[in-house]
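Below is one structure, written out as structure tokens; comments come after it.
Omission of a single protein chain aside, the complex is shown with its protein chains in their original locations.
Naming follows writing order (A, B and C), and every chain is counted from residue 1.
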């Protein structure tokens, strides 16, 4: 296996597709959105990417088989819009790998003449979110107004903040190649997998892509999480602070 | 010394051998099994592997001599079955090294036309094991039923789990090369070296290989450990919680 | 992107310029001085340096756009003195990167026939500084007396101390290339961004360069910090030790 190995499973012809990145991260918000889109759109798996920069382990599937950590790219075509959706098990665990893998994804974007990239993620605020909000960042100043039109918030009291991993680097490195890119971060507690935040991000994204996607599955998952959160709140009021800490661990 | 250096001590001709990996890991279960097999079968040392990805140290033998950390491959031939058994002092300490060393072991497997790989290890559950159990994972769905026939358990309530190090990567990377591979993990506390769990794994493996191996030595070691555990339990009941913590450290 | 990528934005002809390095570090003293000089002198951006050895993230600007972490070199020309001022978002996060990036900066220094390098930083003493002091280190013994003349202190009771990062390596590696270099470290608490210490360093540097620079902006920022410190002291006297700890975090 090479340092980064790209397995092209199927050749597809796409028309200036939009690339959407939803790799694991805070609240798994980006990954939830990407997975939901792949499922609802029935997108087709076209590329697998393996790398020594992923953790040195295999993941065990429900049927007892295992798989190497990988990033997967799916394609979806329609009359008005073509998509490349990036999903995966892991991000790089090395500093260098983050840069190298993002560059490889951009190579692929350029091969397919990608017209724009959306990177998706969560923005942890350390407490339960009262009002669902999606924060935006862009790699071309001209994109700010368009994004505001879709309901994305831009907060200028947060300069100095940073976006870590592929969601950030695809914007930064993409700019060098002249590919317009937007990062959408759903506010989230940072403690729990957050399908509600994923819904908020997906709504904005659908508006931006002029696309309709059924959200029932994300709603169901959000309701399940609501129940978990209710139980946590009850436990808090019942003054069982120690158990609460355990329960608040990162739940998939 | 190269990044990974393979010293072939002896050329052997093997007939579609089965490869067995037992490098250090949780409860040292895999290593105990590999060492026991090498000793009981009187297997022959044929390869030593050195690497900069091992810890930068030497190990001191009982006679005052030292040795570099290494992985050693042993060969064993019989009328019905040929084996390659992998044992060693350490696994890689770098992320990249884990991948590179597993690839090198697979290169070697392919040179000898290995028919199947078994990787062995422990699965730490954080408490003393009540009923000896061996969990299985495979890199070809077709192997599940065969393994169940030997008494291996497959639990589908644990998707999302992972197998770290060579025991996992030999399955994942082996699949890319079309080599069937099975990982057998003995349940173990994770706190102590566990010859009892090693016995359970070895029993399954012998069934799978249709091989008979005397287990007295592992039984003796298991009895010694039982005594240690008895003492720990007594100490626990005598309410000496602090000392217990120290004693429960990883004992070789 | 290469491992280290140098983007030359503009060619300039300089006359044996002095190079000044002010990358982020303790108390951000060096960065404050470099930024102040660039602003007051209206220096011109001529080079951007990107690298995989910077953190794998982008920084978010106030207008919602993002940028990759980078080091920037500015040029300033006058009749008596030419300057190259190095500023940046980050230092390397890998061991090797520190060496490689410093070497690249020295390559650039040699291309422009740099006559001397000043590296700027803070020296954390773990408590509020009573008397502003600037400590010096040099890579040629002959520079000590000259620096003393400008008010730099040399303390021989601190052999064995070390200067970490570019501020140190530019001296050490610069010596190998025969470039005279001086490191100026302003005493600082190490807990807070310290514009007062930056003023002290800048005063010395101006004397050494025979340059006049208005310091009002640094004075204003120092006054703001004084107020923060006053509040911290009050809180300390009001015996709120826990909150104090939080407030004493590294404030930009």
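Note that a residue touches a chain if its C-beta (ideal position, glycine included) is under 8 Å from a C-beta of that chain, and two chains touch if they have at least 3 such contacts.
Worth saying up front: this structure is predicted, and the values here are computed from it rather than measured.
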Neighbouring displayed chains - absent chain, whole complex: B, C
Among C:28, C:87 or C:137, residue touching the chain not depicted: C:137
Residue among C:73, C:183 or C:198 touching the omitted chain: C:183
Interface with the undisplayed chain - residues on chain C: 92, 95-96, 98-100, 103, 136-141, 144, 154, 156, 158-165, 168-169, 171-173, 175-176, 183
Where the missing chain touches chain B, by residue: 1, 52-53, 55-68, 93-94, 252
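Note that only the chains that are shown with their structure count from here on.
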Chain B against chain A, contact positions shared by both copies (same if over half, else different): different
Centroid distance [mean C-alpha coordinates] between chain C and chain B, Å: 52
Multi-partner residues of chain A (each touching 2 or more other chains): none
